[in-house]
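Here the complex is missing one protein chain, while the rest keep their positions.
We call the chains A, B and C, going by the order they appear; numbering starts again at 1 in every chain.
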Amino acid sequence: MTKGLKIAVIGGGSSYTPEIVEGFIRRYDRLPIRELWLVDIEAGRQKLEIVGGLAKRMVAESGLPIEVRLTMDRRAAIEGADFVSTQMRVGLLEARKWDEHLPNGHGVIGQETTGPGGMMKALRTIPVLLDICRDIEELSPNAWLLNFTNPAGMVTEAITRYSKVRSIGLCNAPIGLQKWLSTKYDATPERIYTEFVGLNHLHWVTRVEVDGVNRLPELLDKREEYSGKNVPATEWDHEFLMSLGALPSYYLKYFYMQDAMLEEQLISLAKSGTRAEVVKKVEDELFKLYQDPDLKEKPKQLEQRGGAYYSEAAVNLMDSLYNDKRDIQTLNVANGRTLDFLPADACIEVNCVVTGQGPLALPVTRVPEQTKGLIQAVKTYERLAIEAAMTGDRGLALQAMTHHPLVPSVSVAKTLLNEMLEKNKLYLPNFYPSNR
Amino acid sequence: MTKGLKIAVIGGGSSYTPEIVEGFIRRYDRLPIRELWLVDIEAGRQKLEIVGGLAKRMVAESGLPIEVRLTMDRRAAIEGADFVSTQMRVGLLEARKWDEHLPNGHGVIGQETTGPGGMMKALRTIPVLLDICRDIEELSPNAWLLNFTNPAGMVTEAITRYSKVRSIGLCNAPIGLQKWLSTKYDATPERIYTEFVGLNHLHWVTRVEVDGVNRLPELLDKREEYSGKNVPATEWDHEFLMSLGALPSYYLKYFYMQDAMLEEQLISLAKSGTRAEVVKKVEDELFKLYQDPDLKEKPKQLEQRGGAYYSEAAVNLMDSLYNDKRDIQTLNVANGRTLDFLPADACIEVNCVVTGQGPLALPVTRVPEQTKGLIQAVKTYERLAIEAAMTGDRGLALQAMTHHPLVPSVSVAKTLLNEMLEKNKLYLPNFYPSNR
Amino acid sequence: MTKGLKIAVIGGGSSYTPEIVEGFIRRYDRLPIRELWLVDIEAGRQKLEIVGGLAKRMVAESGLPIEVRLTMDRRAAIEGADFVSTQMRVGLLEARKWDEHLPNGHGVIGQETTGPGGMMKALRTIPVLLDICRDIEELSPNAWLLNFTNPAGMVTEAITRYSKVRSIGLCNAPIGLQKWLSTKYDATPERIYTEFVGLNHLHWVTRVEVDGVNRLPELLDKREEYSGKNVPATEWDHEFLMSLGALPSYYLKYFYMQDAMLEEQLISLAKSGTRAEVVKKVEDELFKLYQDPDLKEKPKQLEQRGGAYYSEAAVNLMDSLYNDKRDIQTLNVANGRTLDFLPADACIEVNCVVTGQGPLALPVTRVPEQTKGLIQAVKTYERLAIEAAMTGDRGLALQAMTHHPLVPSVSVAKTLLNEMLEKNKLYLPNFYPSNR
Partner (left out) sequence: MTKGLKIAVIGGGSSYTPEIVEGFIRRYDRLPIRELWLVDIEAGRQKLEIVGGLAKRMVAESGLPIEVRLTMDRRAAIEGADFVSTQMRVGLLEARKWDEHLPNGHGVIGQETTGPGGMMKALRTIPVLLDICRDIEELSPNAWLLNFTNPAGMVTEAITRYSKVRSIGLCNAPIGLQKWLSTKYDATPERIYTEFVGLNHLHWVTRVEVDGVNRLPELLDKREEYSGKNVPATEWDHEFLMSLGALPSYYLKYFYMQDAMLEEQLISLAKSGTRAEVVKKVEDELFKLYQDPDLKEKPKQLEQRGGAYYSEAAVNLMDSLYNDKRDIQTLNVANGRTLDFLPADACIEVNCVVTGQGPLALPVTRVPEQTKGLIQAVKTYERLAIEAAMTGDRGLALQAMTHHPLVPSVSVAKTLLNEMLEKNKLYLPNFYPSNR
């Protein structure tokens, strides 16, 4: 009925864009895209032009009738879109650097998606995303918003609670695990069943079956694990893993091995700067490659960037939504009645059946007692931080920071909060209205 | 119909006993006690005889027809009892000393009712209490068990889940707050309304009304607080308190001011030893007093002991149960559907109407978002520790210790657990079956 | 602090008014009323003047400094009131006559508070009550609204869901049962404990204890029951009652003995007309009595009117709210989490502790499986009818009527609905906007 799809990628100047473009080209038979709009802000114009040029060359090479549009006009891109995806970094890598650096200065984990760093990222990002939602509500109310922007769970929850936009949060960790299991057991994804319990960047894998055989005990026993490139490898304690009875997400190392992870961060910081600074260098190199007018495909170096499978996750999800595919994907959606200890509107990371009308969260068949405390503790922080982001209320921000399990006390929270808000003030108009 | 009540006090040799005896004498018109049995174990025979002697002299002085019985035969005491109360210390103050001392050695809060110390106390105590429950089920199935034994919330939950005994957990903190408010506002308790949210030793006071006037804002603003003698006084941060919007229990300082409290503990430890050692001295002096054959009343020095109002709380509760009084008391009971994020069988500290058939938990009218994370995190630890206590499963014990919010990592948990189990092995037959 | 209370009685011209006036006089020591406003509509002016005259003579006789004001100006009465009570009959007894008569014509129970008749009463009444609530929100936002107007459960639910007024629904059936038990067992109310499960006019008494002794089995076995004057006496089946295990409200006879009750109605209708017509005669006689200028007290004949204890229920409730009495009363309030199969905002009839800040619903300790179906079925009807009343949506009205358990089919529902809406059109502006 529709004559091809319109897709808007907000933050289109990102170094990840070639990956998603490649995904669209490969899946064109199921996702007939007519227009692909890459949007960015003025400050990102140069990167948008570079990466947009590559995107155009890739499409031309494919011979497909997809029109690639580059724009700074977000509303034009959103108007009538079928899918909007976001991959933004308010404050750029510079802001991330401070998210990671400042907590370290007070003996606290510095991480871009959780802890005080993640909270700052949430405060910067949520109001911008909600502005985008206002545009979608007006200009493409039936669009699906696929949110990759971190902290993806918090951002998605803010959108769900404060807008009418149909939104789904996405992370590459679940698909990464599936790929890893697929390789490990030499089995197609259809033969593997995994179940997740928890939140974005705070999940436990509670079931792993390959061809119906329970593989969890052996994975725990051998301490084999899938880990992202952005989290340092540290070995789990065997006794702990066996009695936990579930595979913890590699992000959980920040909680379960706080001491070792902090030490690792401090050493690494002294040696090569924050992770943001490392990433900055990788990105600069990528953009140099992208400028090559002879490059007509995604360069292999992109895979080292850390966000592997993001594109595949996005394209899979669009495919299932567009084609009412009813397959199971692990997504960030409203809890509903899935976890009985969280509110219905809390965003969780959970297996969903993706139908044409959206994802339906599957019931979880096993929730280890162990997981409940951390999930609730982090969700409490998240909800307080979302409220703070929406209102600019400093008291709420202090409550959020204090109640994060990685923050040891009110006094540390207060010191960090003051320092970090100040450092981010350009990006926090709700907290600094005079800067608007 | 009954010709007077039979009461069994288990741990009757405690230094607190004169307080409860005084309570019984004062409230005789509403609680017509026929027999008061003080029970203790062989190791406590001497203390039982001393304090039992005082109890007899106090009753004689009152002229009331209460028969005081001293015994080492627990079953005889329990048989046909209307009320059984417990105030025990498995392992005595010596065990408490290590509960406080060992965590400090690893930079962790050492406290007798929470953290690794509280967990050890739970592991030692729960199996003993459940043995007592077996006796009650057999010998006085309609008795009410009033449990003062710490950690009172965990012990009560274990009883509720693993026995059929009708049991209620009691703490002196809520009644202490009421007394403090009563004095402060010069108002009888009937004119004051307070509401509690949380667990034993982990509650927030979310409403304070005196003659219908909301006094919470001014209490928060002036940072006025009620504090027990056993927790060092440290001032709350004003901004934190105002944005919290509730009065935190003084036990919450261990969580919100972990750094300062730990420092205080280390200094105090260096200076005067653990709190257990301080208490030991006070107790020795009390027993010296009790021995005086001319002493026929509760000595004033007992009030400095820390457990103020315990007796009043107990006598109030018995009165309401016996007389179907239907007044409101703050008790430790099964959650039911009170807090929607906890299981029905989780023990919480909450306002109850005390009827002749037992307490009915009142709905809580306000649950600040802030409180949920810590409540769930501590409840997760509690439930894992209860399971560990029941089974002697070391893996579960490691899970419990690791998931306590005051424990920073798996590795610290493991080290502490090994050390502390070893130190307590005489009192942990479930973990060391060969020691049975 | 306040210098006496202001009370507004809406529908002050009711024949019941002398009862509530008597209640205020008797309880003046606890409820220091300064002004008592009796309000009515123009059509009720004559009755208001008659009953108001009696009220003034009663107060004068008492010597108390209560000022009795008669008015047609509802807003003046509401302004600054501490309590507003309503006892209205939109459409007067004439409308009730048809509520009872028309269903009978189609072989359906005709009853003023349930079934098609009750539904019509709800459709007439709810919009008027919500108009009153708008006035209260504006003119006395802290007032308590005590709603006696039937169907009290539905009206209270509509107020709770569609206004911000603090409202409580009241019925005389629970207090009537208590009085009956009190006489039967020669015991003061404090010695009796009863527990109710269900909705207004649809409850089951699931616990009856006198001095702690369970009296429910003997009440069921002897088929002894409390019954209102407005419901014909028909005996319960013994086997049914014993296996039900709870005392059904006498209103439940319309459901459990539909056939016999209908037959009784048809015979009674043929003989003496509807209950409305019987009541009309009683009322006419009462107003003749009230006119006597020498009458200075509530005449005894009022007690035969059927609404016994309404006044006592009202005065008890005001006393507990004003004095933060914290006693247990059976009231109609929002479900919250009390019954796990009903929504939080559904109005139920349940034991509450009445504090100065309002009633807190007590948990129910026993919900017989048997009760759930009827409660949900009637609540479904109620919620559909409330929606219909608010919107004037005829489709919703058909759904409500069809889903009432006393209505046998869609076709009967449709016929009855058309007939009854037409007969009530003067009082249904939402359904007949042109009549406004």
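Following the convention adopted for this analysis, a contact is a pair of C-beta atoms (placed from the backbone, for glycine too) under 8 Å apart; a residue touches a chain by one contact, two chains touch by 3 or more.
As the structure is a prediction and not an experimental result, all values here were calculated from the model.
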{"item": "Left-out chain, listing which of the shown chains it touches", "value": "A, C"}
{"item": "Contact residue for the chain not shown (choose from C:Val231, C:Leu244, C:Leu302 or C:Leu428)", "value": "C:Leu244"}
{"item": "Full-complex contact with the absent chain, from A:Ser182, A:Thr234 or A:Thr355", "value": "A:Thr355"}
{"item": "From C:Tyr16, C:Phe148 or C:Tyr381, residue that would touch the chain that is not displayed", "value": "C:Tyr381"}
{"item": "Residue ranges of chain C at the interface with the undisplayed chain", "value": "236-237, 239-240, 242-244, 256-260, 341-342, 369-370, 372-381, 383-384, 387, 393-396, 398-399, 402-403, 405, 408-412, 414"}
{"item": "Touching residues on chain A - with respect to the absent chain", "value": "190-191, 193, 209, 212, 324, 326-328, 336-338, 340, 353, 355-357, 360-363, 365"}
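We adopt the following convention: only the chains that are shown with their structure count from here on.
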{"item": "Arrangement of touching chains [line / ring / star / complete / other]", "value": "line"}
{"item": "Geometric centre distance via CA averages, chain C-chain A, whole Å", "value": "56"}
{"item": "Inter-centroid spacing, chain C versus chain B (mean Cα positions, whole Å)", "value": "46"}
{"item": "Chain A residues counted as touching two or more neighbouring chains", "value": "none"}
